[in-house]
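Below, a portion of the complex is reproduced, with chain positions unchanged.
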């Protein structure tokens, strides 16, 4: 069967744009709702529930250590 | 020191001797069975035959490279043309700052893929091996998306969710381009895109490199090289392509609109956001979940705040390594016999259309929304909906400041900008689901 490419792709356009908008409109609704719920039930105290960073972050520590050492030697050099 | 080495050798020698009795009794003659002695001049002439010079000036009829028959033109001048194109990409990336992180590896991959004789992009060459590991399987683009997720702050979108609609409208570029590809096929004699090809090309309008590559790998692998080059080139051209369109479609008053400051977004909202879009995506369009899922995982790792080790690795070592491999292996599809076809011209042309349409879609959507809402949106941020994070948002900001230097649109434009990433992943899901 011969396919009319342009008709076919126009259908894709309708299908695709509807789906994209459906998704995003739903997202907007959910985000608005969610934000209301969160601001009502967890008013700005949620930061507290996040524990401090695990100490295991060695790489950074090494940098900090290097900095500290360097500052130390700098202090002495003065 | 020397004693040590000598004694080590001695020790080894004795060990070897004890085994030498049972050593290989292969006759020496048999060792070189497959080798035929050549005279010095024969050696030199066979070396000459294996030079690139000879391969290019004396192309062979019916040579097969990378699994494709290569025309004599493409064995010689075609390769030179492709290498020249790769060098142009180097120039643009280095001197003009065009998306160098991807264009340099891609162009270098293309350079390597066009080397005669070596067949580096073939199934046994290292580009071919990388391609099979990471591109055919879809792994590399998803890992890039993970890194993008780990780098992206969705705060501006959460603060003002309705700007997401701008990111939706900008996807018009994708679907409009698909229609355009169909038109080209119907009305030109020499460009032939299948429906799958058309859809893969359309994704260029999504302004999202990894999404383009992911979709092209599934729908039109033979166009991958041209699509990737077009996608990244036009993303790099955002500051040149968008402004004239933005100015043509908006009035001075619109460009002067000041938007109210974004509210602060709590940590909890940011943590929940990637899960929310995942749940929506599962309900509506599971075919987009690999892409959205990778993005959401990276972002969740970032916002959770407790696995910094991992999220930092995703946005540094991991994404860098994958970028190198992805770029080189995508570049391997720039071999002359794949790139120097009329379809490439069509793709480059359609890519430009796609960007223009996406930009216009976002801007016009903002104007429509302003008709129905009291909280006015500056339509300049509509253009950021094409994604190309964060360049498109910067362009919006710059254009806004041209009219009023005190009007900072950057954070407002980040909303549609990141929504554009989600929007094109959804569009990709739709296209993949059509052809399943």
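In this document, chain identifiers A and B correspond to the written order of the chains, with residue numbering beginning at 1 in each.
Criterion: contacts are C-beta pairs under 8 Å (C-beta built on N, C-alpha and C of every residue); 3 or more make two chains touch, one makes a residue touch a chain.
Note that this is a predicted model, so its numbers are computed, not measured.
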Q: Indicate the composition of the complete complex by giving a copy number for each shown chain label.
A: A x3, B x3
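Here is the rule we use: only the chains that are shown with their structure count from here on.
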Q.
Considering only the defined contacts, which chain A positions touch chain B in the complex?
A. 3, 5-6, 8-10, 12-13, 15-17, 19-28, 30-32, 34-35, 38-39, 42, 44, 46-47, 50-51, 53-54, 56-57
Q | Contacting residues of chain B [partner chain A, same complex] | A | 157-158, 161-162, 164-165, 167-168, 171-172, 174-176, 178-179, 181-183, 185-186, 195, 198-199, 266-269, 272-273, 276-277, 280-281, 284-285, 305-306, 308-309, 419, 422-423, 426-427, 430-431, 434
